[in-house]
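Apart from one protein chain that is not included, each protein chain of the complex appears where it belongs.
Here is subunit A:
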Amino acid sequence: MIAIEHLTKRIGETTLVDDVSMVVDTGTITVVVGTSGAGKSTLLRMINRLITPTSGRVLIDGQDTMDIPEDRLRHRIGYVIQGNGLFPHRTVAGNIATVPRLLGWDQKRIRRRVEELLDLFQLDPAEFANKFPRHLSGGQQQRVGVARALAAEPRLLLMDEPFGALDPIIRGKAQADLIAIQRRFGTTIVLVTHDMEEAFHLGDRIAVMNDAQLLQYDTPAQLLTRPAAGFVERLVGSSDRPFRLLSLAKVRDAMEPGDAPGEPIDPDVNLRDALSRLIWAGADRLPVAHGNDTATAHISVSGILSHGRPPQ
């Protein structure tokens, strides 16, 4: 658990982060979103002390980060920066092994860890371990950047606009990978982005920042249905708000008892995709079932639509 308490950063007359307090639960993805210059990156860098706060403190599992030696702290916290920051003169394996080497792991353990991470990111070790970053595509470089940050098995991963430079298709893949890895290792992730879509896609909770202040920190659904007046409302209150809300809920949340004719839908599909299926099939209702199981429930257009507006 990370507790951020009254964190403030001032440089001269300028306040970059103004009295921010929030709690990040272990094993969750928290997305900090806001326009550029809102103070998101500064907030992130105060967590691993790349920037020293003017006042306030950060507690990791109850321990004040100022009481942990800087290098120990940063070895426990993976950090992925904008544009990946790979060392261009070191191979993929060399880049990933940076921190394990520093920590004095033996050769065998380092090699195993590098191979494990490359496999995890679907990069064949035999092909990629000895390549230089320049010879990889943008998406591959990005994956190596995350692999390097994860090399020493940190419990906490900070990511500063990690997918900003990727094209939409590769970005979608990278986001899916991140969620998979987070599920697998239970890593706590704090991710900074200016992309609202990305925030809703990845975040268990979303922190909205503007002008150095934390305006709202809530679950995506709360953010959509009860946005704070002003900036947050304008940010989330676009015409596709109902659809965003639908994509946060699953079929299992909206299904009703009783069978229906047609091709069954999996209960783990989100409601936005389910609605697409219904529209496309020209049906008012479709059965819900896992794979080839017999359907005992169905989903209807009206049932889905009721999830696309705030509860009364």
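Basically, a residue touches a chain if its C-beta (ideal position, glycine included) is under 8 Å from a C-beta of that chain, and two chains touch if they have at least 3 such contacts; residues count from 1.
Operating definition for what follows: contacts and distances are computed from a predicted model.
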| item | value |
| --- | --- |
| "tRNA threonylcarbamoyladenosine biosynthesis protein TsaB", "NADH-quinone oxidoreductase subunit J", "Electron transfer flavoprotein subunit beta" or "Amino acid ABC transporter membrane protein 1 (PAAT family)" - which is the UniProt name of the missing chain | "Amino acid ABC transporter membrane protein 1 (PAAT family)" |
| Residue of A:T28, A:Q82, A:T225 or A:S276 touching the missing chain in the full complex | A:Q82 |
| Touching the absent chain when the full complex is considered, from A:V32, A:V99, A:V146 or A:I181 | A:V99 |
| Chain not shown, touching residues in subunit A | 48, 50, 70-75, 79, 81-83, 85-91, 98-99, 102, 132-134, 148 |
